[in-house]
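Questions regarding the structure given below will be posed in turn.
Missing here: one protein chain of the complex. Every other protein chain is in place.
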Amino acid sequence: MDLHLDHISHNYDGTAVLSDIHLDIPKGQIVCIIGPSGCGKSTLLRFIGGLEKPTEGQVLQVGNPPEDSLNPLTYIFQDFALLPWRTVSGNVSLVLEDHGIKGNAADAIIKDVLARTKLSDFADALPKQLSGGMKQRVAIARALAVRPACLLMDEPLSALDSQTRELLMDDLVDLWVRENYTAVYVTHNLNEAVRLGHKVVVLSRRPGKIREIVEIDIPLQDRQAHEHLLSEKQAHLWELMREEAMAADQELAHV
Amino acid sequence: MDLHLDHISHNYDGTAVLSDIHLDIPKGQIVCIIGPSGCGKSTLLRFIGGLEKPTEGQVLQVGNPPEDSLNPLTYIFQDFALLPWRTVSGNVSLVLEDHGIKGNAADAIIKDVLARTKLSDFADALPKQLSGGMKQRVAIARALAVRPACLLMDEPLSALDSQTRELLMDDLVDLWVRENYTAVYVTHNLNEAVRLGHKVVVLSRRPGKIREIVEIDIPLQDRQAHEHLLSEKQAHLWELMREEAMAADQELAHV
Amino acid sequence: MSDNSLTRSETTATQPVPYRGGGFSPKRARWVAPVVFVILITIWEGGARLGWISPIILPAPSEALNALIDLYNSGDLIRHLSASLQRLVGGWFFGTLLGVAFGVAAGLFTLARAGIVPLVAAIFPIPKIALLPLFIIWFGIGEESKIATILFGTFFPTVIAVYGGVDNVDRGLIRMGQSFNLSWWSIVRKIILPGALPAMLSGFRISASIAIILLVAAEMIGAEYGIGAYILLAGNLMAMDQLVAGVTILSLMGLTVSWIIGRLEKILLRWRV
Amino acid sequence: MSDNSLTRSETTATQPVPYRGGGFSPKRARWVAPVVFVILITIWEGGARLGWISPIILPAPSEALNALIDLYNSGDLIRHLSASLQRLVGGWFFGTLLGVAFGVAAGLFTLARAGIVPLVAAIFPIPKIALLPLFIIWFGIGEESKIATILFGTFFPTVIAVYGGVDNVDRGLIRMGQSFNLSWWSIVRKIILPGALPAMLSGFRISASIAIILLVAAEMIGAEYGIGAYILLAGNLMAMDQLVAGVTILSLMGLTVSWIIGRLEKILLRWRV
Partner (left out) sequence: AAADKVTIGALRFTSHSPSFIAVEKGYFKEEGLDVELKFFQAAQPIAVAIASGDIDFGVTALSGGFYNLADKGALKVIGGLMSEKKGAPGNTIIVSNKAYDEGVKTPADLKGRSWAMTQQGSSFHYMAGLISEANGFTVKDMQLKPLQKVGAMIGALKSGQVDGMAIVPHIASALARGGAVKVIGKIQDMTDYQVTTIFTSTKNTEERKDVVQRFLKAYSRGIADYLAVMQDQEKDPAATEAMVDLIHKYVYTDRPREKAAPSIKAGAVYLNEGAALDVKDVERQLKWFQSQKLAPASLTVDKMVDASFVETLK
């Protein structure tokens, strides 16, 4: 199943937030979206997952999602969005219950996804006992449990410290190498974008327009070895972004 | 004025947090402290600034602070610690009022520090109207207003997105080049450490011990040009840290 | 699944992603409240006129309105109101003053907290009407006992709100103040008090409501004038129209106070996100 | 400045950095509360014995204790307590049930909110004693009117607490639920209600206190037994020892309820940071 963003524009109460976004998200690729604060990245991701509707244009899914996918479009949130009153396994089972998967069937899935995210030992821990990195791993486990056709990630690592980020990025790469998932990955961090993205979409400052789409052809698993090339890509992206970022940073919020 | 950490150990309610930290912080240098979560970095910084007392050992100031320094040891906090009910200039004047600096004298200082942090246009804005980067700039302006002998920074950039972080790091470098301040800079981010530190102190996981002190001889202003060398230093630091970071990340919090 | 081929007419199924957001965020709808009130009052009036609601049970709103107009015309409304307002303001002011002082102390000092908090917990739940006989003996039957009743009623919730507020002041800001060598008094004045202001204001909202509720209890003791005395007399005479009129006045007083505090919050807490 | 040369004896001044932290964080001191109570009661008893406090003004604690013992020995204590507890539990339970239902509705639906919130704001500040004549006529003089008084008193604060709690449920969690295609009812049950639980429990704390306070008012209406009736009678007879004994029982009831809710919070809100 591919996704196709068909000339999407949006405004909130008259303020234009996104303008004419036209984009393909092919199966099996990670598409990174970068752009300065407030340019509409999160909004765009909400459109893709059907949580909100754009003023103009639409998001199309091309082809049917795999039969066994319980929730084709699945989010991973920046703040993890775990239910603090449920244990790790309870948080995973939450998303299975509504599909009528309970008891042994659920246990099997939960066991599997916790193992894949190295959380087997923490099935009964409450979120408050976990470090940030572990919490995000739980969120990933929960997402894997519904066998998504496409992962929608909104700055999944930005609430983590840089060492944990480093570790989780490796996990995401490993996972992709094994499972070849499709993903839209919103981030502020150019380093993450060049480490994870097959395609990096650069948005301009609000109203967000597509400024450039940078393709990175190096296979994910080999990127550590091509540090120099990645540095160059990153420097190029920073060139594109620098002024926009400065301008966005100097804006007074209207509160 | 140099600072000298004299065999500092500490425990909280019986849990050892820091163990035998012996360290010199020479005038005019930026000393970065890195280490996994919970290893006692923030605690150590609180000792240096006199906000808390270690169970053993002491922090000594060697030599007198400059005459004109209002507050020799001055913090910059991760969460900015701005009074939300005061404007930008009000937040700066807060730290002058108790030294009896008011009226024109205060205005002159405030004008000066806001200009140095590129905030002149925002003197009357409230914190809630500012982006994270600007808020941290206000905190820096406030710190500069008391002419510190040594800046104590606890992950000053970690609440910011990576683009803003990039911009502020440049600001800190510029400032150091102009003013040659002394600083202790606690961070999780190895990239920040190699970009800003003259000395990088690597702490082990809790109880924090000094594992290694890495010196970086390249002048701050030239570091961008020595990307490769920095990458190497960073990779070395990551080697030192990786396992500790993983172990720290997997620990269950006792809450 | 669906085969409506859109812009890209291929053999593969193409369809918009399903929408599943929205909801769970009630909007403001300012028009509803007046409509609800008008409907309720109309039903009530109609019910009374058609005899569905017996006049012993509830007078028609129009009768209550007449009672209110009578009260106004007799000139007593002003006398009742001013008597009650003086007691309210006096009791509330001193209760608040004391409450803030004790609350700040409980928020700052270990000993004060350990002493004040359990005392408040023990005394707060005592109904003030139960204490009226004591109040008569302690404070007499003049204005003092009425003011004391209201003072007593406002003191305790204020203490609770204020020490909660002080507790919730970001310790990071206090540490910041210390790190800049601010004096203890500067920290209290410039950081703790403004930081506790939101909690204090919402405490005032509660204490003012309680003060209004206690008017009736306070004016049980030898009050000739006052909205509470008016309500008591009406209840006593089984004059339901006057009772409803008096209760309406209390209710309006509550709304007014809440509006005033709302304005204050808008102005004083402009800095809040 | 100081020249005490420490480990490194040089000519430059070497001194520890000045300490400027600490304070502003009252600790728990469990021993203080009992001590305060003991001291207060001792002073009170001593004052009464030495004649500083006239027995008309305040009876000695020992007299109040005697009254309490008399009450217990007469067997009436159990009768009063059980009568009051039945009313409390009944009124509080139904008031809470209704309050939670209306509060959740106000927290979720635009129309419900716009209708309920202003009504609550208008009716909450009405003192329940003013409404007693109405309650008698509506609910008679049996248990119904007493339970209704307490129900009425608990309903409004519960509505306010619950809709505030629902409002404060992290919208991110709700959006998460929607993004996993949870049904509306699942979201309410598994996300909104547990998320609002902390606010609900602290609302229960308030509503339970109010229920206890209202016991006296409720038992003004034709109650033969009940702690409130006992206090009223004591007030009527100016029997200060019994009055203080009755008030002490109410106060203990308040402390018990607050302790129970504290336990509940510990158990049900284990997940809180």
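We call the chains A, B, C and D, going by the order they appear; numbering starts again at 1 in every chain.
Note that contacts are C-beta pairs under 8 Å (C-beta built on N, C-alpha and C of every residue); 3 or more make two chains touch, one makes a residue touch a chain.
This structure is a prediction, so every number in the text was calculated from the model and none was measured.
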Candidates D:61, D:99, D:115 or D:133 - the one touching the absent chain: D:133
Which of C:53, C:233 or C:255 contacts the chain that the document leaves out: C:233
Contact with the hidden chain (one of D:177, D:235 or D:254): D:235
Contact with the hidden chain (one of C:26, C:61, C:103 or C:133): C:133
For chain C, the residues touching the chain missing from this view: 55-56, 132-133, 136-137, 140-142, 220-224, 229, 232-233, 235-239
Chain not shown, touching residues in chain D: 56, 74, 76, 133, 136-137, 140-142, 219-224, 229, 232-233, 235-239
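The rule is simple: only the chains that are shown with their structure count from here on.
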Chain A and chain D: spacing of chain centres that average the CA atoms, whole Å: 46
Between chain B and chain A, distance of the C-alpha-averaged centres to the nearest whole Å: 32
Junction residues of chain D - those touching two or more other chains: 20-21, 175, 178-179, 181, 273
Per-residue multi-chain contacts in chain A, two or more chains: 49, 51, 73, 128, 255
Chain contact graph, described as a line, ring, star, complete graph or other shape: complete
Parts of chain C lying in touch with chain B, wherever the complex brings them together: 170, 172-173, 175-176, 178-183, 186, 190-191, 194, 197, 270-273
Chain C residues within the chain A interface of the complex: 1, 6-8, 10, 12-22, 273
In the complex with chain B, residue positions of chain A that touch it: 36-37, 122, 125, 128-131, 133-134, 158, 161-164, 166-167, 188-191, 227, 231, 238, 241, 245-246, 248-255
